[in-house]
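There's a structure below that I have some questions on.
Our next item is chain A:
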Amino acid sequence: MTPHLHLWLIPVLPLVGATINGFLGKRFSRQTVAAVALLFSGAAFVMVLLVASRFSSLATPHIEFLATWIRAGKFQVDFSFYLDQLSLVMLLVVTGVGFLIHIYSVGYMWEEGGFYRFFTYLNLFMFFMLTLVLASNYLVMFIGWEGVGLASYLLIGFWFTKDSAASAGKKAFIVNRVGDFGFLIALFLLIKHFGSLNFDQVFRSVIPMGPETGGAGLLTAVGLLLMVGAAGKSAQIPLYVWLPDAMEGPTPVSALIHAATMVTAGVYMVSRSHVIFERAPMALTVVAIIGTLTALFAATIGITQTDIKKVLAYSTISQLGYMFMACGVGAFSAGIFHLMTHAFFKGLLFLAAGSVIHAVSGEQDMRQMGGLRTKIPWTFWTMTIATFAIAGIPPLAGFFSKDEILWRAYQASWVYWLIGLFTAFLTAFYMFRLWFMTFFGKYRGTAEAHEESAGDLAHGDTRPGAPASHRHGHGHGGIHESPRLMVIPLVVLAFLSLTGGWIGVPGSLGGSNRFDKFLGPVFHSTITAGVEGHGLAGEKEAEGPEPQTGHGTELIFTGISVLAGLLGLVLAWQLYYRNPQLPQQIAAGLGSLYDAVVHKYYIDELYAALFVKPLIAGSALILWHGIDQDVIDASVDNGAHGANEVSDSVRHMQSGNLRSYAGWVAAGAAAVIAYMVWMGTR
Partner candidate 1 sequence: MVPISYYLILSGILFACGATGFLIKRNIISIFMSIELMLNGVNLSFVAFAAQWHALSGQIFVFFVMVVAAAEAAVGLAIIISVYRTRETLNVDHVDLLKL
Partner candidate 2 sequence: MLRAGRPQDSLAGRRRYLGQRLNITTFIIVSFIKTVLALFVLLTAVAYTVWLERKVVGHMQNRWGPTRVGPFGLLQPLADGIKFLFKEDLTPPHVYKPLYIAAPIIAVMCALTSIAVIPVGNWITIGSLRIPLQITDVNIGLLIILGVTSLGVYGVALAGWSSNSKYSLLGGLRASAQMISYEISLGLSLVGVLMLTGSFSLRDIVEAQSGTFWWIIPRWNIFYGGQFIAFFIYLMSAYAETNRIPFDLPEAETELVAGYHTEYSAMKFAMFFMAEYANMITVAAVASLLFLGGWHGPVFGPPTLQALLPVFWFVLRIFGFLFVYIWVRGTLPRFRYDQLMAFGWKFLLPLAIANLVVTALVVALRA
């Protein structure tokens, strides 16, 4: 066996950091807190790099056993870690982006209250996320799964004094619970039928099975339930509603958790259990449809949003939709590829947006921005790169991944491709809209005032309900470039999203999709004779360029998608740079449809009416008044009252008079004697 890698160190290091900061951080200075947090998250990153450096020499999958957790009969769950190409990629993304965002946060959160709290949560999140990624069985994965949920709840509600933040946190948690419910049932099914939760055991027993025809059967059920969980965690229809509200949290959190890492956990989980999905065509189709719809749906909403972070949130949802579409068509490697690139450019976008917000002293409404190009050049250029990347303009990262997904989607069905293409166009449109509204034109905001009247007005612009990060205006009023501490991660991420795609250049462009090859062992390890269907699509493709459809067609499709991106750019340029009054007219023209889109299709209201209100009413009626008050409280109270009554009647025996006691004793003794005699004489 290969030498011991000490994988356990990777999750534990951030945990140590979290513990130190959590228990002692209150007394630490901000420098110390930041140092601790960075040290441990960085150490985790270094560990991952070490592992990666030795990875080629490993026999994959490399399983590291730590301890036995549960042993019940034949069923056993271990604390053990599972390292293969997939989890290695995830590790690199999580620790790398995570570390960068840690650095960024130091600058961003510098003047916030609860500095140590923030980094404690952040390290805690790293711990759980890494546990999730490294898990070698579904249960340990579930620990991480729940843990990241907890961390995200804590971080969304970081400004817990603000009602909207607190409720947003709750919303995220509850919606996730719905997903976790599905996940749990899937786990139970697995235990019932395979008697184990270890990946390799489950998969080993799954591989012999053929694909379930007719879309019914155990694997389908498991797949669908897993998809429910994934939808909850990765904000897919119908459980996406929590993600936009999650933007209440600090921007680095949005970048790390709600763009780069946590929300992609669903994708990771689906592709981790691809063996099951490949054999459940029905489930795969559902995944694909959900992904596609989500992509389109979120994109349309994204067009009309004016809050810069909300726009990014919806774009995140739609990009996640892309990934699920990829998984749904069996192109798991493509999904993971897009996951990685998306982590780069979306993280960058969020960080840049945070930098913008920071610059204009907490303003988040794009209508209050504009013309920032010259004022904050670093942010502008990095954000530009990110925008082009997400818009799918070659040769940036987004182009390759998105293009691959579209191509594979087409191979599955042209419908996917068409919608995907339209979504790509929409994406490009609203991203450039954001770009233009933010950086071009003339400044429409009020932060200018800061330059005349010093920082005291900084408080003036903290309107109620706005995130506390407004106070960034404090001390250095006016529009200003962010500190170097925040700029460096931007640059690094910009570089990554510039070049990140080149490891996956498809064969059609003269590259030899190295990324796909790298992930090959994971996704092709399950080839068995007679397995047909979606699984095959991935496999065939993976063995280099396809026979039947040559590079030509693929090149055409690439061109089309690029065109779509450029079209979006042009349209946005027309509408938001040339004549900015046009959008209002269009909106007026569209009328009710526009309203619906602005109000996100009234989905939240719908849910409120459908689920929340009945739930509240029912629990108030049955659980609260019915069970809690009339049964539990009643039993306790009546018990107490009864005891009171009885003792009140009996306590007169306790007269305190010695001779009375003696009398009782004598009577009792007489009774005992009589009983004994009676027993004896019988």
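The candidates came about this way: all candidates are chains of the complex that A comes from, given by their letters.
Everything that follows uses one rule, which is that contacts are C-beta pairs under 8 Å (C-beta built on N, C-alpha and C of every residue); 3 or more make two chains touch, one makes a residue touch a chain; residues count from 1.
Everything numeric here is computed off the predicted structure, so don't read it as measured data.
Peer 1: Contact as defined above, complex as supplied: which of the candidates 1 or 2 touches chain A?
Peer 2: 1
Peer 1: Would you tell me which residues of chain A are touching candidate 1 in their complex?
Peer 2: Answer in residue numbers: 651, 654-659, 662-663, 666.
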